[in-house]
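Apart from one protein chain that is not included, each protein chain of the complex appears where it belongs.
Now for chain A:
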């Protein structure tokens, strides 16, 4: 009897190429994603339904939480420039090394007097809670105003653009503190800014 033999086909596929592609993509995403930088003042931002993204460049962020105010500028060149303006204003001098180290700090919250000390600290020591007391922003010693002004001037000089300002407030922060910060900005005729928020659905 002639038997028709079924040809046995292997169910195995060669996965080498697939594996290659997967790891290529994986390495791409690992390299392009930016690691989350520890913040000196962690805040819990309130949620909103709006999905506008924050711009990346020419942006200064004012972080408000626990009645303290921290300031951060995006871009190393702007940080250098702003530090120069502040140094001139408060007649302190920073060495080239200090300026370079400062340009790597994302956000800080110390009075100008303590800035040298902060710069000399190591990155992880800098972000320990309690190390940075916040930037003074009351009417007697309004350093926040000077910093905003310096950052705006720096953006004007370096990029010929108007600096965008974002306010990152803690959800539980009382309104008067936020109001004070907004007032400082409005005194400089900055009437438009971004409020940093989290994301939520419309159904709440």
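Note that in this section contacts are C-beta pairs under 8 Å (C-beta built on N, C-alpha and C of every residue); 3 or more make two chains touch, one makes a residue touch a chain; residues count from 1.
The rule we apply is simple: contacts and distances are computed from a predicted model.
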Among "Acetolactate synthase", "Cytochrome bo(3) ubiquinol oxidase subunit 3", "Biopolymer transport protein ExbD" or "Anti-sigma K factor RskA C-terminal domain-containing protein", go ahead and choose the protein name stored in UniProt for the chain not displayed. "Biopolymer transport protein ExbD"
Selected from A:121, A:158 or A:182 as touching the chain missing from the view: A:182
Which residue from A:7, A:32 or A:139 sits in contact with the chain not drawn here? A:32
Positions on chain A where the hidden chain makes contact: 12, 14-16, 18-19, 22-23, 25-26, 29-30, 32-34, 36, 45-54, 64, 166, 168-176, 178-179, 182, 186-187, 189, 191-199, 202-204
